[in-house]
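The complex is shown incomplete by one protein chain, all other protein chains being positioned as in the whole.
For chain A:
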């Protein structure tokens, strides 16, 4: 039986999918293949790039001169085993006690400016959930929003419901130790200008907002602020309020802008005001130069050298194997069902 031309069939539209390379999944494509040669090449590239970077970084960090002085234990007359933490904290909180403490530091190597002065806190969780949330960015930014303190609990308002400016735990716990430096009995200028980010001084902390009701409660968390200076110029506060990522952190205190020679004797007069005794935190004073890569942390340099070295080692191993046991051409003969055709040898 042969069907006669079905006239209706030819009229109806063909549903045949329109041809395009896309719909037929035939788009041009590139198929990178990791051949052993390429693998070795890439590994060598890694080695070539990483080892020099590692060396450069490592030397850079090695050249950084850094002095770290932990003073929280020595600067308090009440010593740990004899006096309880509460007594020590009470001593610090008592406004009447003399908290002045003098430390002497010897510069090990010549330090060139800018020499950074940091304070370092250990075991202080500036990233604690309760802590980081307790601030009001609106209040800091707009004078009209000073009463927006809802997010600042438990340091939002005073007992008579006046908004605290700046509110929140972060501001409340402002670090308030002070350092006075002198070299060979001449005082050493510490530049405390521009220690905070420019972006924060201009955008985030308003020049119209002045501290108010700050540290007026019964529990004093830390430093007080001059109510006549707008927030944008309270650089110590701005630095403090950029919360640290980790429980061990440094914050910039100021810069020394003169050379320090090796064996210079630096005398630091510390007002040991800040209470780290209530939670067994540590306080350290850090004087450090900086390199292009940052402070004296050689981890990255070592890491680069390690990765580069590993790559080099692997590249060598692969090359040896590659030379010792080269394999014949790849192709369909390597398919297992063809491989079963056994030791095929074209003859």
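Note that in this section a residue touches a chain if its C-beta (ideal position, glycine included) is under 8 Å from a C-beta of that chain, and two chains touch if they have at least 3 such contacts; residues count from 1.
The rule we apply is simple: contacts and distances are computed from a predicted model.
For the chain that does not appear here, its UniProt entry gives the protein name "Phospholipid-transporting ATPase", which is one of "tRNA methyltransferase 11-2-like protein", "Phospholipid-transporting ATPase", "Mitochondrial ribosomal protein S24" or "PIGS transamidase". Across the entire complex, the residue among A:179, A:214 or A:304 in touch with the chain not shown is A:304. For the options A:104, A:186 or A:218, the residue in contact with the chain missing from this view is A:218.
Mapped onto chain A, the interface with the missing chain covers residues 1-4, 9, 12, 14-17, 19, 23-25, 27-37, 39, 42, 46, 50, 53, 57, 85, 89, 118, 120, 124-132, 135, 137-138, 141, 153-159, 169, 172-173, 197, 199-200, 203-204, 217-219, 221-222, 242-252, 275, 278-280, 292-295, 297, 299-300, 303-304, 307, 310-311, 314, 317-318, 321-322, 325-338, 340-347.
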